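To start, the structure under review is shown below, and the notes come after it.
The other protein chains are all here in position, but one chain of the complex has been omitted.
Order as written gives the chain letters A and B; numbering starts at 1 within each chain.
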Amino acid sequence: MVNGWMAFSRDLQEQLPLVLNGLIETLNLTVAISISGLLLGVVVFYLSTCRSALIRQVTKGYISFFIGMPLIVLLFLIYYGLPQWGVRMSPFTVAFIGFTLNVAAYNAAYLTTAFNGMDATELEAAHAQGFSDGQVFRYITLPQVLRLSVPALTNQVIGNLKDSSVAFLIQYTEFFARVQELAATNFQFFKAYLFAALVYLAIVSLIVVIARMIEKRICIIG
Amino acid sequence: MDMLGILQHLAGGVVYTVLVTLVCSLTGLAVGLSVATIRRLSGAPLRTVCDVYTYLLRGVPVLVLLFIVYFGLPGIGLKVPPLLAMALSLGLISSAYLAEIFRGALDSVDPVEVLAAQAMGMTRFQIFWHIEMPQMLRFSLPGMVNEFTSVLKYSPFAYTVGIPEITKEAITLTATTLQGAEIYLVVGILYFSIYRILLVGVRALERYFRVPGIASL
Partner (left out) sequence: MALIEIRELEKRFNDQRVLAGVNLDVEAGEIKVVMGPSGCGKSTLLRCLNRLVDPTSGTIHFDGQEVTGPMVDVRLLRQKIGFVFQQFALYRHLSVLDNVTLGLRKLQKLRKPDAEEKAMAQLERLGMAAHKDKFPAQISGGQKQRVALARALAMDPAMIVLDEPTSALDPVMCREVGELIRQLNSEGVTMLCVTHDIDLAQAISEKAVFLNQGVVSAEATFAALANHDHEATRTFFNRTKA
């Protein structure tokens, strides 16, 4: 047992640059999809408040479909399926596109929930004052809805971090992939995976702390 | 191969997908209920244990815990069969999320009703069983549905431990036919259909148990 730990920590030290590199890739992906997922989520949400019934229906379908479909299937579709039609992309691009589509659907759903809880008279008042639909959305709806959704949105960021580990299944060499390689060199699977779990836990805790700070700030303002 | 042929090939996996989803959901429900109950009925030390449990399990990726259980535990002498490994990873993680949902729901039970039950002469456990839990379950219904759909969507990980569910079948089929695009489209549609059927079932359940004046949270 003690020998096992020593072997593990020796190999970990040896491969540390690779592992750290993987961690950076993980954080890269997490940050990228958190931002793109939020932006696309806002767009989808905007379309779902649109006057056109057709557009509303389509966005509803979008949200429902991507919430109902496993992320991993979406990634496999893009990574293993699309090449058949001549579309080949790097693992990172695939992960980025797949996650963005998926995360945006969730974020749009959170924003919609917050929107449904909003005071309708406030929006009517803004319209009555002569603001256009776009202006009402930009100056009234969006700021409020975003503020109300902060806890859900930060939970989504935590989810993004954890789910990014899925990307190794499409050969993206992020943190968990590097940990696999590490485990494969000394067969200390238990220790390697436990180490991975602790690292994820630590980053999640960090995000939680930051989120608390953001929530507090927003509480003081609003 | 046309879509229908693909569908026929994948159909066998549906059973396993549903099985994995059910086993993990029920594990999550049983453990999550227990954790919420223990947390509600016991003193500070056990309550902290419950909080640590939910915090830890909500901080670890499903895939990582699955690998710990399935590929890691044998290294220290514990061989875990695939389905049990799913229950001990995906199931337990969902138990942590469910326990949190239940905790929030318990906070919405009116303390005066608990006091009234106490004044009636009920034991603490009777109060929990007859007053708090029935209300808690109704309050948490939407959260529970979300959690069960989430379990369904993580169920493809079962392929990594060799369970022949939809995704596993799709991988095999893709290797032989090279029709990945159609196959994964069908897979997506299959999951989506299972999800919708699950929703219909839950809605029916919800209607059956609905009580006027208790809105779901």
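Everything that follows uses one rule, which is that a contact is a pair of C-beta atoms (placed from the backbone, for glycine too) under 8 Å apart; a residue touches a chain by one contact, two chains touch by 3 or more.
It should be emphasised that the depicted structure is a prediction, and the values quoted were computed from it without experimental measurement.
**Q** Who does the absent chain touch among those shown?
**A** When the full complex is considered, the omitted chain touches B.
**Q** With the full complex in mind, choose from B:M120, B:A175 or B:I197 the residue touching the hidden chain.
**A** Result: among the candidates, B:M120 touches the missing chain.
**Q** Which of these touches the unseen chain: B:R58, B:R138 or B:K168?
**A** Spelled out, the listed residue whose C-beta touches the missing chain is B:R138.
**Q** Which residue numbers on subunit B touch the omitted chain?
**A** 110, 112-113, 115-123, 126, 130-131, 134-135, 138, 211-214
Methods note: only the chains that are shown with their structure count from here on.
**Q** Counting only Cα atoms for the centres, state how far subunit A is from subunit B in Å.
**A** Roughly 20 Å, centre to centre.
**Q** So in the complex, which bits of subunit A are touching subunit B?
**A** 65, 67-74, 76-77, 80-85, 158, 162-163, 165-166, 169, 176, 183, 187-194, 196-197, 200-201, 204-205
**Q** Where on subunit B does subunit A make contact in their complex?
**A** Going by the criterion above, the answer is residues 56, 58-65, 67-68, 71-76, 149, 152-157, 160, 167, 170-171, 174, 178-185, 187-188, 191-192, 195-196.
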